[in-house]
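Here the complex is missing a single protein chain, while all its other protein chains stay put.
Presenting chain A:
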Amino acid sequence: MIELDGLTKRYGSKTAVAELTFTVRPGIVTGFLGPNGAGKSTTMRMMLGLDRPTAGRVRIDGRRYDQLQEPLHEVGALLEAKAVHPGRTARNHLRCLAYSNGIPERRVGEVLELVGLGGVADKRPKGFSLGMGQRLGIASALLGDPRILMFDEPVNGLDPEGIHWVRTMMRHLAAEGRTVFVSSHLMSEMALTADHLIVIGQGRLLADTSMNAFIRENSRSYVLLRSPEPERLRDALAAAGHRTAPGEDGGLEVDGAEAAVLGEIAAAAGVTLHELSPRQASLEEAFMQLTHESVEYHGRSQPPDGAPPGGQGPGWGRGGDGDGAGARGGEG
């Protein structure tokens, strides 16, 4: 379990992270989402005691990171893939980390095999692809078999097979009861891996909600219909009590109805259909909307110090068209 309490980081007058308060729980994958520059990496560095918070605190199972005697047994972290000396072989890199925490030599070979780098264990990372570097970083996170894992943009540079492997691994680690905290700037990636979602923008907490709730609140499902006779189709649907909205490429969109029902209405009216497809608004859009609002909000006025995280202040949610419900899930 990782607990953040009012975590704040300022660089001079610029606030990178503002009063973040949330808890990362064991047994699930918690996604840490925000656009580039939102403060995700800064937050993760503070969690590892690398950067000193301006205010607030982080507790790892109740303790400060630097109170952990041999932290690799408790927390494994993938920071940026390049935290590796390009001239030191993969095996020696892991040995350096392992020895410092009393991790046996055998484990180095194990994690190298686990991440699929067994064949290049004695090669210098100088020649590694981005994906191989990422795998080496993941190997170092797994080295101490820790209960808590943190991954900063783990799928960066991985090929589709590698992405699938990382997703499966994270789900597996969470299923074993571990705490898995993973950052990404891609909503689509999170939707596939995370059970719980923490969204930040401009260093502020925007949402702390379960993935299901986020999807429920932020995704609109509708049916897209396309016909060579759109007017007749619209009239037939209206007669059956379905409101239509113009969709992409001259199609019609109908909210809150079953595709099958709509197809039957069209058939009964003798209207030819070229397309009848159930659709979901992308979570990516919902996420963009959410973070975009935070950018706009902060662009207009700086909130007074001590404003509650999650942006409950005046102006929050303005411009949202009712789909920004996830933003109000930020009380956690």
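Quick note on the criterion: contacts are C-beta pairs under 8 Å (C-beta built on N, C-alpha and C of every residue); 3 or more make two chains touch, one makes a residue touch a chain; residues count from 1.
The definition used in the following text is that contacts and distances are computed from a predicted model.
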{"item": "Listed names \"Sigma-70 family RNA polymerase sigma factor\", \"ABC transporter permease subunit\", \"Spore gernimation protein\" or \"Carbon monoxide dehydrogenase subunit G\", matching UniProt entry of the absent chain", "value": "\"ABC transporter permease subunit\""}
{"item": "Residue in contact with the excluded chain [from A:V24, A:A38, A:A77 or A:A121]", "value": "A:A77"}
{"item": "Where the missing chain touches chain A, by residue", "value": "45, 48-52, 65-66, 68-72, 75, 77, 79-80, 82-89, 92-93, 95-102, 140"}
